[in-house]
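Every protein chain but one is kept in place in this view of the complex.
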Amino acid sequence: MPEPIDPSLQISPQPTLNPSSYTVQLRGVTKIYPKTKFGLVDVNLRLKQGSFLFVTGPSGAGKTTLMKLIYGAERPDHGEVLVAGNSVGVLRGNRLSHLRRQLGVVFQDYKLIPRWTISENIAFVLKSQGVPRDEIERRLRPTLKLVGLQKRAECFPDQLSGGEQQRASIARAIVGSPKLLLADEPTGNLDQENALQVLSILTKLNNLGITVVITTHDMHLIQVAQAPVARIYNGRLHMVNAEQAASERV
Amino acid sequence: MPEPIDPSLQISPQPTLNPSSYTVQLRGVTKIYPKTKFGLVDVNLRLKQGSFLFVTGPSGAGKTTLMKLIYGAERPDHGEVLVAGNSVGVLRGNRLSHLRRQLGVVFQDYKLIPRWTISENIAFVLKSQGVPRDEIERRLRPTLKLVGLQKRAECFPDQLSGGEQQRASIARAIVGSPKLLLADEPTGNLDQENALQVLSILTKLNNLGITVVITTHDMHLIQVAQAPVARIYNGRLHMVNAEQAASERV
Amino acid sequence: MLKIWRTKLGYLGQETWRGLRRGGWMNWAAISTVTVLLFLFGISLQTSWQVSGLLNQLGSQLEVSVYLEPGLSGQVMRPTVLQFPEVASVEVIEKDEAWKSLLQDLGQTDIEGATEGLGQNPLVDELKVNARSAAQVPQLAQKLARVRGVDGVEYLDEALKNLIEINRGFSRLSIVVIGLLTLTAIAVITTTIRLIVISRHQEIEVMQLVGATKMWIYLPFILQGVTFGIIGAAISWGFLSGIRQFIYRLLTDQPNFLKVVSDGLRLSNSQLILLPLILLGFGSLVGLVGSLFAVRRFALR
Partner (left out) sequence: MLKIWRTKLGYLGQETWRGLRRGGWMNWAAISTVTVLLFLFGISLQTSWQVSGLLNQLGSQLEVSVYLEPGLSGQVMRPTVLQFPEVASVEVIEKDEAWKSLLQDLGQTDIEGATEGLGQNPLVDELKVNARSAAQVPQLAQKLARVRGVDGVEYLDEALKNLIEINRGFSRLSIVVIGLLTLTAIAVITTTIRLIVISRHQEIEVMQLVGATKMWIYLPFILQGVTFGIIGAAISWGFLSGIRQFIYRLLTDQPNFLKVVSDGLRLSNSQLILLPLILLGFGSLVGLVGSLFAVRRFALR
């Protein structure tokens, strides 16, 4: 296991003194899906507030599973997942909902609601937090503009191209100003120009202190970003530095 | 508009003497979506049986629209789309169904049926053509193996990773031995190794005489394949040669 | 060719079965609504049968009293009256008998004395005539009144007419109600199948895109609709039989006053066979029409 590259990022099995100083912390997490016997094995990961991490690895390695564990859509078989000091695996009901409101997630399959327009899809995140209507209006436009969808606000998801849907999903993830942003393959359906645009948005958010985790297959993106890279292979997490990752065939 | 690169491939506005010798032929096709006023404008394209074409262009350019026009999910506002000599825009009902059975399509959003297992999803294409059960069994295994999903046959789509779903969609497109294969962004969620694997499958099918059209944002793939490239920009189709495409930021 | 057909039929059966199996809750929505509606229909049909049965039963108990002219013998007139086709039976009440029982009712035992006091037996011979059916009583009475030797005719005119009126009104009402119920049943099954179709629109779209014909896609839905109808018919028939048995038992516990009613409520053997068949036919028809409506909009595009 390589040494941690960034002071804000550590991978270690031993417990820490002040766990809540980390935004995300996985301690010996194992999650194996019963049906396929695949998943993650003994993953340890610590992300300080404001860190930026790429996660890469071949198809079916377990990247999405890692994301799901962090936003609480799957629960670990063993070990503990802490987000902002809360053990996600045991949170339920309203407390889980409240935690999720501090997260922004770009899902690999977008998960836009087909019967809602793009602006309704994005506004819903704010609505469910009880943000007043005028405040929602104020935040919606700039976010749509950021991802280049200002002209698609009133379209339904099936009236958008694949890449536009992906950008809508990114807009939804960032509109609530989350403390932690999880982006699962956010540029898979984007051309390079749009992909770099998205990367620069995420970098800007990171500079504002938001913790960002991105999974990607796009080596070019990793090369450009020069950020720390974790590689999942056969369910195990390894750290690689950015250059090494880019030169490998991940 | 650049000159045609390959003898099997031509872009020309003038009518031909023997239209049915082309697998796909678009003549002055315009398709503008009323809601967004985007789409395709005056597209001309001819593909001989056995040709191989990459289609590229920025997000929202109209690549998927081109595919939809060819497999008859959208009808052109003007012009004519001919597939194997049939005007797709006017086919309806059973005649359209019969034409579609000769096509294999990898949809950008996979379009797997959530309540069916992967093998049911793939076998359905054969079932709906009345292929006997034992013949279906015989064809299913090798196809799953080809895309590396032999162990996921009995899983439901939501039990697969994004890339695995994409490969399942590819398997469904090729299992019926189509005459024409349309693959819309078939490697967006695949790592480079899997992407190249898919490319080699499609190339092999092409060598068997199957006409293949692939849309992609992956420059690396285009570089490797050395096949003709069409670029859609602002709803118009332009031909570029492979090297030029790869060096551009498409 | 045969093999392909067998494969296709197999597919259809399998798909219908799979649709039912995976439908889960949806099936129960459909089946329960069809059951409710067939149950109502069955009750309505059965009640209409029972009411006409009851009316006939009551009607056959209604008799026409025929008073003969003084001096004429009931026994002599009896064959004449029996010749009318509407007549089921005739009972002769001779004036001496009638007089005796009248006097007895009045507490008088000295019959000869009383008769002498009045000069003679003031009564006449009477025929009690039963008609074959309630509806024929009024005409029969008119005919009998015109017979020579008949002095007067009496029957429960008003009551009978009203019963017949009510029966006619009920028949009309039940036709209206059954018509409305049929429409409702079709609407409900259409809605249910359409719900299922809509909830699978994704699947259907994909099927069309990979080249399945409309027939191939929609036939399982239609078969599913028919299956709903058949299951609904079976369940509602079960309910109906159960309730009928329950009412019979309730009535047979009652003293013989209700014998007439109880007999009137009993269904004939042919009705007992007809009821499930009608329910089955109606159920599958409703299922068929409902599911055809449900898929029509999609299938005809």
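Residue numbering begins at 1 within each chain, and the chains themselves are lettered A, B and C in the order written.
What we mean here is this: a contact is a pair of C-beta atoms (placed from the backbone, for glycine too) under 8 Å apart; a residue touches a chain by one contact, two chains touch by 3 or more.
All figures in this text were calculated on a predicted structure; none of them were measured in a lab.
Peer 1: Among the chains in view, which touch the chain not shown?
Peer 2: Across all of the complex, the chain we cannot see touches A, C.
Peer 1: Please identify which residue in A:48, A:101 or A:236 touches the non-displayed chain.
Peer 2: Looking across A:48, A:101 or A:236, the contact with the absent chain belongs to A:101.
Peer 1: Of the residues A:127, A:141 or A:238, which one touches the chain left out of the display?
Peer 2: Selected residue, touching the omitted chain: A:127.
Peer 1: Would you mind spotting which of C:191, C:241 or C:271 touches the chain that isn't drawn?
Peer 2: Once the missing chain is taken into account, the touching residue is C:191.
Peer 1: Take the complete complex as the reference. Which residues in chain C touch the chain that isn't displayed?
Peer 2: 25-26, 28-29, 32-33, 36-37, 40, 102, 106-108, 113-114, 116-118, 122-123, 158-159, 162, 165-166, 169, 173, 184, 187-188, 191-192, 194-195, 198-199, 250, 254-255, 257-258
Peer 1: So which bits of chain A touch the chain we can't see?
Peer 2: 71, 73, 93-94, 97-103, 105, 107, 111-116, 124-125, 127-133, 172
The definition used in the following text is that only the chains that are shown with their structure count from here on.
Peer 1: So which chains are sitting against chain B and chain C at once?
Peer 2: The shared contacts of chain B and chain C amount to nothing, since no chain touches both.
Peer 1: Could you find the chain whose CA centre sits the greatest distance from that of chain A?
Peer 2: Farthest chain from chain A, going by C-alpha centroids: C.
Peer 1: Compute per-chain Cα centres, compare each with the mean of all protein Cα atoms, and return the closest chain.
Peer 2: Nearest to the common C-alpha centre lies chain B.
Peer 1: Centre to centre, by mean C-alpha position, how many angstrom separate chain B and chain C?
Peer 2: 64
Peer 1: For chain A and chain C, what's the span in angstrom between their mean Cα positions?
Peer 2: Centre-to-centre distance between chain A and chain C: 69 Å.
Peer 1: Which parts of chain C, given as residue numbers and ranges, touch two or more other chains?
Peer 2: none
Peer 1: Spell out, as numbers or ranges, the residues of chain B touching 2 or more other chains.
Peer 2: In chain B, nothing touches at least two other chains.
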